[in-house]
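A single protein chain has been omitted; all remaining protein chains appear in their positions.
Just so it is clear, A and B label the chains in written order, and each chain counts residues from 1 on its own.
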Amino acid sequence: MDNKRKYVIPGDVVTTGPYRPEQNVILEGNKIISTTIGISEIYDDSVKVISLTGKYLPQINDLVIGKVISHSSLSWELDINSCYVGFLPAQDVFGRDFSAHADELTSRLKSGDLVAARIANSDRTRDPLITIADRDLGKIDSGDLVEISPSKVPRLIGKKGSMIQTIENATEATITIGQNGWVVVTCESHEGLLKAKKAIQMVNEQAHVANLTDQVKEMLESKGES
Amino acid sequence: MGGRESTLVLLDENGIRCDGRKVDEPRRIMIKAGGLKNADGSAYIEFGDNKILVGVFGPRDVHPKHMSNTDTGILRVRYHMEPFSVSERKNPAPSRREIEISKVIKEALLPAVILDKFPRTAVDVFIEVLQADGGTRCAALAAASVALADAGIPMRDMVAACAAGKAADTIILDVNNEEDQAGQADMPVGYMPNLDKITLLQLDGVLSPEEFKKCVKVGIDGCKIVYELQKKALQEKYFQNRGDQ
Partner (left out) sequence: MAQHSVIDDLKKSKILELLDQGKRLDGRGLDEPRKLTVEVNAIPKANGSARVKLGDTETICGVKIQPDRPFPDMGDKGIFICTAELLPLSHPSVETGPPNPDVIELARVVDRGIRESHMVDISQLVIEKNKSVVGVFADIVVVDYDGNLFDACSYAATAALLNSTMPKWEMTDDGPTLVEGGESDLPTTTIPVSITMAKIGNHIIVDPDGDEWASMDCRVTITTDSDGHIVALQKGGHDGFTLDEIIKCSDLSIKAGAQIRETLKNAVKAG
């Protein structure tokens, strides 16, 4: 760990001086203090801490996996593994001529269904607005849901998608990664499915390891029981 | 309690206390971060014979909705003792003492937590005392702070805690159960070590102005010792096994 990166816990002073406090740090006097457990990074004019824990905070345009938990006559509520429940309006699925009398929400989505969705809007005053109106979004018909820590999602994707491609290529699985830490894995072969899931858990548990991609490759290429 | 001998020596001529400690020595402390599968954050502490488990959920939706705050998340704390945690079995229903301690711990944590980025949510801290032996509220507060950090709740500092007191006319650090019962004063202290702020302070007993100043300082010293163990607990969970395996 070089000088510019440190392990910090809440209250630790990352640095002092004229830096702009970015995520997970605050300014107290002239001290920049970490507000979370993580790894601090000091840039030329700003400081931030990459958190190693904590819930997913919805950001506009994030791809997330959601689970339908309830509905009214006008919308569905989705668990998106966050502090807030996602709000999916009926119009998003039925279109503008949606009619609460004629259109029955459960005909499209019911409690327990998983969806690939996008955060359409997220502001302080209301629950995040969800959309499934794109071609690559919508109800998930098959696959296994795997949970990882949201802070490990970048590692699972890898630089330019390198990690996820490694896993998909080796197992022939299709993996949909939600920024909220929920990941759906589908694979024709049972062995491929198990290997893909194992690889994902490896990344979740060992995201900090330097040559992780190599270790994952090695695990995927080994024959024998998974 | 009938039958207890009153020949307990709180401090002998060598400056040794009834459990073998010196006046500025805390009991054995062990803190572990994590451990519970379902809670968003958790911690377990052994502070002398105290055994306390803390689970944190949140930030999460508030029910009923009218309890939520549109500008910021709220903090809720429940300090609860199991029936088997004390000498005489305790009724499971919350006592007034538990309710007061819940409030005091909440107000000790509020200065540390930053919840304005989570309007309309609540952070719930559930403290369960499995075994009690004097100083539970300090042990509970220290563990709660670790559990909150484990859950990723943004905090401007950790909150450490330790009690100081007076027995046999001497200011002592970390009062155990016997000293609490037979001693002259008990002062639980909660403290943010980097911001140098006291967030929990209570007093039970009689102290002269000089003794009072000394007692608070001794309490803060104890908090600094506890803080190192809180750090260690988080480092062990998050920063071990770094680098090549």
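Annotations
Going forward, a contact is a pair of C-beta atoms (placed from the backbone, for glycine too) under 8 Å apart; a residue touches a chain by one contact, two chains touch by 3 or more.
Please read these numbers as outputs of a predicted model, since none were measured by experiment.
Only one residue in the set B:S42, B:T136 or B:Q230 touches the chain that does not appear here, and it is B:S42.
Only one of B:D19, B:D61, B:E178 or B:D204 touches the absent chain when the whole complex is considered: B:D61. Of the candidate positions A:V13, A:I69 or A:A170, contact with the unshown chain belongs to A:I69.
Shown as candidates are A:I50, A:V85, A:I157 or A:L212; the residue that touches the absent chain is A:V85. By the touch rule set out above, subunit B reaches the unshown chain at residues 2-3, 36-40, 42, 49, 51, 53-55, 57, 60-61, 63, 78, 80, 82-85, 87-89, 92, 124, 126, 128, 130-131, 133.
One chain of the complex is left out; on subunit A, the residues touching it are 67-70, 77, 79, 85, 110-114, 140, 142-145.
The working rule: only the chains that are shown with their structure count from here on.
Per the touch definition, subunit A reaches subunit B in the complex via residues 1, 7, 9-13, 24, 26, 28, 33, 35-37, 51-55, 57, 83-85, 124-125, 206, 208-211, 215. Of all residues in subunit B, those touching subunit A in their complex are 40-41, 58-61, 70, 73, 112, 114, 117-121, 149-158, 192-195, 231, 234-235, 238-239, 241-245.
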